[in-house]
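Input: one structure, supplied below.
Note that one protein chain of the assembly has been removed; the remaining protein chains are unaltered in position.
We call the chains A, B and C, going by the order they appear; numbering starts again at 1 in every chain.
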């Protein structure tokens, strides 16, 4: 980070006052009114029925200003594979939590279509800003699952290199990462790069002040950020109606002069279509957009949570019927894109990943306690060096005692 | 604050999920679509031309769902008097700052129509939550100008009793008061009172996270709060285009399922009409609303500011032509509501207020330093008592030295 | 009211332990809701769910959803509306779900909650209790284990309470709610499941009899050689260390502060003047912390009674570490014993 940047300084921030507002310009290019540009389509975008059949165009919710071309079969097959891996990762990790091998795991079981689409809509140089629940998105972006699990196993806070993977550390303090995403996009724009940044958050997170500040900064500075809200209906126990009285979360775009759209969050085809277009628009027009996906968290918030306290089993069952995995599988099989060979390959891939997770999480890894002092600053201060020495002495004494005890035991034998 | 509340507990918070959303219900009562309910009218509401003539109905910007009856002549005359007093207070205080009698004074010169309407639209039991710039609103609500000036003279932070006047201490940390307003409204609703709360902020303040959280809490809990944004085009030096890319600030209502409206902020008639209706709706429907008034701060941000650095004199001149005082005066004179006698009475009232301000601010008031320890807690802690004693000793020693010096001087004579 | 209940693991106690720390808090909330109509409890997940630690369990059902309710997910919103509610006659008890998640509310706390009474020259009281589950030792992931009491203790206008026993969990939370001043009430997460043989109705009667020990420290264990000053999450560790030291022939007096603001200087100084040595134990990072303040005051006030420098055992000056490392970060019995050992006994 100490070298200076030698790429030329990028396009200037737009001047304070423009003849046409951004909304007016983009909407008139699209031939629709500014309000129609900003407001989501009347219905959420959906390509597949819950049973996995392609809906007729007029039932997809699309329309003027809300057109979403369906991605190619190739892309969708690739997406399916990641979907399957994601599901397997979720369920393997949940099992490892039960076995006490992981400290915690907030599963995205049920939301994997969102996870996969969020990563796959991006180019290699684009950035992803995920939350604690977005492990599958991080993996889909190309981070090694074992590195991701470092945090959930309790070894260290983040186990991968955010800069290598253009994937920020998974954020726990809600909504804070949206601002980081905006800053990352701003940096790219200042350098004249055409990077797009996708920032993820949940429905509950939209209530935080940082949500407002992030969307507003992105709009005012015209930054290519796609804000992707996974609305799974709950923030731990608190239902959406306690978070918002807006008709939909996508309506929040209007307050920033942004376009908002709603998508069926369990329909991988619709998600891929909508997010890809959002990313394209963000890149070509250099604008932010808001996409809300309506989905469902099938399991409790984390292993520490008991969801029977706040939601009906009936509701959970209803959503099981809309599971994104089956839906996508049916569609691809019916279409002949997913044949037996492909299915077998996918399933093998899933098992390999799961096995490596099991092996790694069952291994005993013990981080070095002295490392606690190494990354507070780029160089430890005098104060930290003294504290490090104190701990080092303690550890040495303990080790010596341990050796003494051991020797005593061995002597006694 | 230590007695328990004996009024019955008020109407329950609405249940988590409702058949119809609030927006759907209210808008269908009004016979318009939810989007038309939430979005501001196409043009800002304006009753008077810049020259002070009543505009024909079709030019007022009103329409279905956006009807604003004009208040009675009596009310408007009363409003005019407060407007004149407000202008006089602003200019007197600015003069006192120049003379070094006040530490600081953020003048609302040019915005007095907003100030007066904000206070006058409320009933006695309604609460006002003002900012540093809203001195005239606080006075219009009935607080003694001399009490308000305690803070600007530097004696203490707030000089009036917020509970007596149902007027919060003027807030400096931007936008924080909007949440206080929401809490105050929530308290009233819980006790079954039909209080309305009006919360004021500037255009810059809408960018803070607290703006979002306040509007959202108010909407989710269905609280009778009118959020009144005085958009004067600048946050110190930063123009509106750097605060928001939305078509108008009133559009921000949509993200909360609220109605937003824009009003000409230099037209006291339109402001009175729009705010009164907002307060009525808030009270009868128990809903929050957002009202944006477009106005202009004619002077620098405060006496410490130099506005020639960031805005053209031409622009200031343009706005001078739209001055709210002249406009209202012309209208009321032309209508025969303001005759010579009334004008003389108003002018006398203004001079009385100004004279009392001058007298009070020119008097030397010195707060007791030991009072610094009295209001940190309801009872000073042991630690504070010790610190108070320390200072008391110091003051006593200084006084003794002063007396000794004095005696020495007198002895020498 | 002078007996001090040590927190013992249930298995070791003679009678079956009845009351948990979390249960005592829950009861204190319930009794407060019953005692005064102006009390309202709100925050994230405190309603239907009963809080992620179940401290508000059953309150919404028993007292109604207008007395105990969930808010949108926004801590500044929770704190700011609590300020407004209190200004308009209510007595809010708000929960910040975890220590680090109170930071978004910091402006509302520092600029309003702490200052309103003073700003308005005493005309407005803000009787708000802010409950913060806090501290480490429970294997929590990042941002869930901060010891943040230092930020609040450093902010004039806030009272700061940290109970370390089940009894105090009940009594001090009721005091916090009844206080006319804002109180930041820290609940050591690792004590939530600690238990004591206490009868709730006795506790309630004690509290309602009007006896108070607000702002006063207690001597949690008598001793003669060295004074160990501590509070909240470190109290059980301190008591264990004192026990162990006794076996080595060092008699440790343990002072449980209970309240950081106000602070009971008299009890602390009386003990240090008696023992001539002092050690402060607290989990938070030590730099510019409550522990620093305690060391500073003790040497300021008891300098000539001190046989050796006042020492401290605190968390290191590092961000709270990952679960597998926290045991090395937190003050431990061994670390305390080492420091006691090192207190110039030859003098």
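Heads up, the rule we're going with is that contacts are C-beta pairs under 8 Å (C-beta built on N, C-alpha and C of every residue); 3 or more make two chains touch, one makes a residue touch a chain.
None of these values were measured; they are calculated from a predicted model.
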item: Touch criterion as defined above, residue of C:89, C:136 or C:157 at the omitted chain; value: C:157
item: Sole residue of B:41, B:96 or B:205 that reaches the chain not shown, by the stated touch rule; value: B:205
item: Touch with the omitted chain, as defined above, among C:103, C:185, C:207 or C:231; value: C:103
item: From A:181, A:205, A:226 or A:240, residue that would touch the chain that is not displayed; value: A:181
item: Sites on subunit C contacted by the missing partner chain, in the whole complex; value: 76, 100, 103-104, 106-107, 110-111, 114-115, 118-119, 142-143, 146, 150-151, 153-154, 156-157, 261, 285, 287-293, 295-296, 299-301, 303, 306, 308-312, 316-319
item: Hidden partner interface residues of subunit B, rising order; value: 103-104, 151-157, 172-174, 204-205, 207-210, 235-238, 242-244, 304-305, 309-310, 366-367, 369, 372-373, 376, 383-384, 387, 391, 394-395
item: Touching residues (missing chain, whole complex) on subunit A; value: 1-2, 4-6, 9-10, 12-13, 127, 156-159, 161-164, 168-169, 173, 176, 178-188, 190-191, 209-210, 212-214, 216-217, 220, 371, 374-378, 381-383
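By our rule, only the chains that are shown with their structure count from here on.
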item: Chains most often in contact, by C-beta pairs; value: B-C
item: Label of the chain whose CA centroid is most distant from the centroid of subunit C; value: B
item: Approximate Å spacing (C-alpha centroids) for the pair subunit A, subunit C; value: 36
item: CA centroid of subunit A to CA centroid of subunit B, Å; value: 42
item: Centroid distance [mean C-alpha coordinates] between subunit C and subunit B, Å; value: 40
item: Multi-chain contact sites of subunit A, meaning residues that touch two or more partners; value: 207-210, 242-244
item: Contacts with two or more other chains, residues of subunit C listed in rising order; value: 71-72, 74, 76-77, 104
